[in-house]
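What follows is a set of notes on a single structure, which appears directly below.
With one protein chain removed, the remaining protein chains of the complex are shown where they sit.
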Amino acid sequence: MDRGREDGGGEDEKTRGREDEGYSAGEMMAVAASRELRDGEVVFVGIGLPNLACNLALATHAPGLVLIYESGAVGAQPKRLPVSIGDPALVTGSLMVCGMADVFQFFLQNGRIEVGFLGGAQVDRLGNINTTVIGDYAAPAIRLPGSGGAAEIAIHARRTMIVARLSPRAFPERVDFITSPGHRARGGTRRELGIPGAGPTRVITDMGILEANGESGELELAALYPGATADGVRAAVGWDLRVRESWDTVLPPTAAELQLLRHQLDPDHRYL
Amino acid sequence: MDRGREDGGGEDEKTRGREDEGYSAGEMMAVAASRELRDGEVVFVGIGLPNLACNLALATHAPGLVLIYESGAVGAQPKRLPVSIGDPALVTGSLMVCGMADVFQFFLQNGRIEVGFLGGAQVDRLGNINTTVIGDYAAPAIRLPGSGGAAEIAIHARRTMIVARLSPRAFPERVDFITSPGHRARGGTRRELGIPGAGPTRVITDMGILEANGESGELELAALYPGATADGVRAAVGWDLRVRESWDTVLPPTAAELQLLRHQLDPDHRYL
Amino acid sequence: MSKVVSMRQAIAEHVHDGDVVVVEGFTHLICFAAAHEIIRQKRRDLTLCRLTPDVIYDQMIAAGCASKLVFSWAGNPGAGSLHAFRRAVESRPPALEIEEYSHFGMVARFSAGAAGLPFWPLRDYQGTDLPTANPRIRSVTCPYTGDTLATVPALYPDVTIVHAQRADADGNTQVWGLLGVQKEAAFAARRVIVVVEELVDAAVIRADPNRTIIPGMIVQAVVVEPFGAHPSYAQGYYDRDNDFYVAWEATSRSAARLQAYLDEWVHGVADRAEYLRRQPDLRGRLAVKPAWSGEVSYG
Partner (left out) sequence: MSKVVSMRQAIAEHVHDGDVVVVEGFTHLICFAAAHEIIRQKRRDLTLCRLTPDVIYDQMIAAGCASKLVFSWAGNPGAGSLHAFRRAVESRPPALEIEEYSHFGMVARFSAGAAGLPFWPLRDYQGTDLPTANPRIRSVTCPYTGDTLATVPALYPDVTIVHAQRADADGNTQVWGLLGVQKEAAFAARRVIVVVEELVDAAVIRADPNRTIIPGMIVQAVVVEPFGAHPSYAQGYYDRDNDFYVAWEATSRSAARLQAYLDEWVHGVADRAEYLRRQPDLRGRLAVKPAWSGEVSYG
C-alpha cells in the first residue's frame, strides 16, 4: 500500500517545478497524472500523489472515474484526505466494501482494473520497479517495504502509471530487484511471460513524462513540463535516455486545478 | 439438497412401525436418528427426517447442537418446519449467513463438520449411495436428482448417518452409480482413496439400525426397533445381511419425543 | 447514467440464442420474471447453468429454450421431481445434453470464473462415479504435499441474471439472507443483468457499503421488477410460494398440463405486472412480518 509515498527516496519535491510560476513539482505531477485518466475508467488507487490525481480527475474531467483501494473500498468519496490506504474515510459513504480475497481475485486478477498506479525507489530503463531492497536480497543495504499489491497490479492492471521523482539513483539502468515487472523483466517480455496487462505505459516524473517505446519497451522522454529541458531530464536518469524527435510540452496547472488541490484535496499540504 | 426426502423411493412409511403402539415408522426413525447426535456437535442438516431429528435433539438432549444448512444458514432456529433447505425460516434469527463458497470450503472441506446426514434411492452393502441414476448413466431408466452436496458431505463430514427405508430395491448388493462413497468405493477403501471422513457409520432404517463393520466396512444389523425381527430386516435387504451375535433393541419413542414431533416440529405431519 | 431498462429490453439486448445463461439464486432470489421473458422472446439453443435447475429451468426446458444443462441437483426441493427435465433426459436419445457436478463442483466453477482462473482445486469426488460420467472433472498434484486434488474448469457465462432486494440506477446491488453463488456468478459473467425488488438512491447503498455484493461497474442492465422472483422468494419482501412448488409435481408430470401452464402464465401474459394482476391474492398470501436488522454506524 501507500506506493505513492514510497517513490522519491530522499528527493525534495520543492527543488523542482516552477516556484516562480507559483506551483510546485508535486502539484504539476498530480495534475499531469490526473490528465492521464479517462472518464469512466476503473482505477486501483495508491495513497499520496496518485490519490490526489484521481480525486482531481473526479472533480474535473472524469466524474465517472471508479476508485478502488486494495483495502476493499470501492467507489469511495473520502470527506478528508486519506492518510493510509485503509483510512476510515474511504469506507464511510463508499459504494461497496469487500474482503481482500475479492479485491485481488474478482477485481484485479479477473481483469476488471483498467489503470493501476505504481511508484518505487528504483525504476529502470525497461519499466521494472524495485520496492524490495537496495543491494543484495539476503543482506540488503536498505530494506524497502516490499511488494504489497504492486507485483499483481503491475501484472493485471490493463495499464499502469508510474509516479516517481527523477534522479540517477532512482532511475538506474537496471533495478537491484524486480518487484513489479516492466516491459522486459526476469525471463523475457510481458508477452513471453504471459502477463495480461500492458504494463507501465507512462511514467509521471517531476520534470516530464516518460513513455515506453512500442517495440523495445524502453522508457523514452515523451513530454516536458514548462521550464524543464531534455538535457535536464537526461542528466537526472541513470541510463542514456532516448529523447524523441518531437516531444509534447505539458500545459501548466490551471488555476482551477491548483485551487482544488490546495484548498479542497490537500489543504494541509501533506503531499504537496 | 433435500436428501431427507430422496430416500424412500416408493416406500410407504405407514406400512411399518407400531401403529398398534401408537407411533409410526417415520417417528421411530426421527427419534432413533436424534439419539445418535451428541450435544455440541456441528451437524450438516438435510430437509425432512434429518431436520426433524436434529431439531428433536436440540429440544431434548443436545441443546448445544450447531445446525448448518448447505444453503449457508448457520445456527438456525426455524420458527416453522422448513420445506426446503433454503427456506427463509432458516435465515431469520440465525447466527450467521454466508455464501456457498464459504460453506463448502471453510466449513466442510476444512473439516469443521462432525456429522452429515445422507439419504438415497440406493444404499449398498458397503455404504455407497446412489442419488444419480437407476440404470445406465447415458441412458437412465430413472433419472434421479444427482449429488447436490452429497458427494462432498460423504467425503468430508467426520462421520455420516444414512436415513433410508428398507427394501431389496433400495438396498442392493451394489448401487448402479456411486454418487457418495461408502466404506469401499470406486478404486478402493476410504483410506486408500485419501478420504478424510469416517463415512456412513450408522444407517437409520424403518426397522432397525445397520452399522458398518470395523474391518470390512460391510453394513451389518446392529439394532432392531420394537416389533421388528432380524429375519424381517434380512428379507428387506438385497444382499445376505450379516446379523451380529447380539444386537441392541432400540427403545420406543418416549411420550415427550412424540409430543415434540407431533405438536411442535411437524404439526402438519408433512414428514411423519 | 442510469442503467434502468424494462425486462423486455434487458433480455432482448443481453440474452442471445446459443448463449451460456445463468439465472442463479439458491432457493432464494430465483428470477422467474427473467426466465419467463426469455421464454416469451423464444430464445433457443441456450446452455443453462445452475446448481439447482429448479422449477425455473424445468419451465425453460419445457419451452424449448435449452440445448444443454449444467447442474448439480435436479430435483424439486421438498416436492419431488422436475419432470420436463426427466422427460428430456430419460428419452431415447436424450433430448437434452447434460454436464453434471456436485454443488461444491459448481460453486468452484463459478469461483474460478469470478477469479479469472482457468480451474479451481477441491478435495472431492474420490471413490465416486462422477469423474467417469463427466470427464471435465480432472486433477492436479499439489506442488507442496504431492496430494492429488480434483479440479473443475472455470465457468464463464455469457450472461448472468441476478435477482436482488435492491440496487441503485448504476447497478450497485445489495442482497441479504441466503447469498448462494450470486456474487461469483456475476463476477464470472461477460454481461450482468440485475433485477431488483426496489430501485434505491445511491445514498441508501452508500449508507451500508458492506451489504453490496455486486458493484455497478460489472452491471449492464438494471430491471425493477417487484415480485420478480415468485414462486421463489425475497427475504424481507415476500415468502416462498411452497404451494406452487408442491403443485409443480403434478403440473410438470404431464407435458400437456405443463404446456397449458406456460400458455396461460408465460405466453398468456405480457409481463410480470400482468402475471401479478392475474393473481391478486399473491401479495397477501406471501406477506411476511418485518424482522428488523438494527443499525450500525460507519462513522
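A, B and C are the chain letters, set down in written order, and residue numbers restart from 1 in every chain.
What we mean here is this: contacts are C-beta pairs under 8 Å (C-beta built on N, C-alpha and C of every residue); 3 or more make two chains touch, one makes a residue touch a chain.
Fair warning: this is a prediction, and the values are worked out from it, not measured in the lab.
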| item | value |
| --- | --- |
| Chains shown that the absent chain touches, full complex | A, B, C |
| Sole contact to the chain not displayed, among B:L81, B:V97, B:A222 or B:L265 | B:V97 |
| Given C:T27, C:T47 or C:Q235, the one touching the chain that is not displayed | C:Q235 |
| Sole residue of A:T60, A:S147 or A:N213 that reaches the chain not shown, by the stated touch rule | A:S147 |
| In subunit A, positions touching the absent partner | 1-2, 5-6, 47-48, 70-73, 83-88, 91-93, 97-101, 104-105, 108-109, 128, 132, 137-143, 145-152, 155-156, 177-181, 185-188, 190, 193-196 |
| Residues in subunit B touching the chain absent from view | 42, 66, 73-75, 77, 91-98, 102, 105-106, 109-112 |
| On subunit C, residues whose C-beta touches the chain left out of the figure | 116-119, 121-123, 136, 138-145, 147, 149, 151, 153, 165, 176-177, 179, 204, 207-208, 210-211, 235-237, 288-299 |
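What we mean here is this: only the chains that are shown with their structure count from here on.
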| item | value |
| --- | --- |
| Least step count from subunit A to subunit B, where 1 means the two chains touch | 2 |
| B-C or A-C - the one linked by more C-beta pairs in contact | B-C |
| Intercentroid distance (Cα basis), subunit B paired with subunit A, Å | 59 |
| Centre-of-Cα separation between subunit C and subunit A, whole angstrom | 41 |
| CA centroid of subunit B to CA centroid of subunit C, Å | 28 |
| Residues of subunit A touching at least two other chains | none |
| Junction residues of subunit C - those touching two or more other chains | 183 |
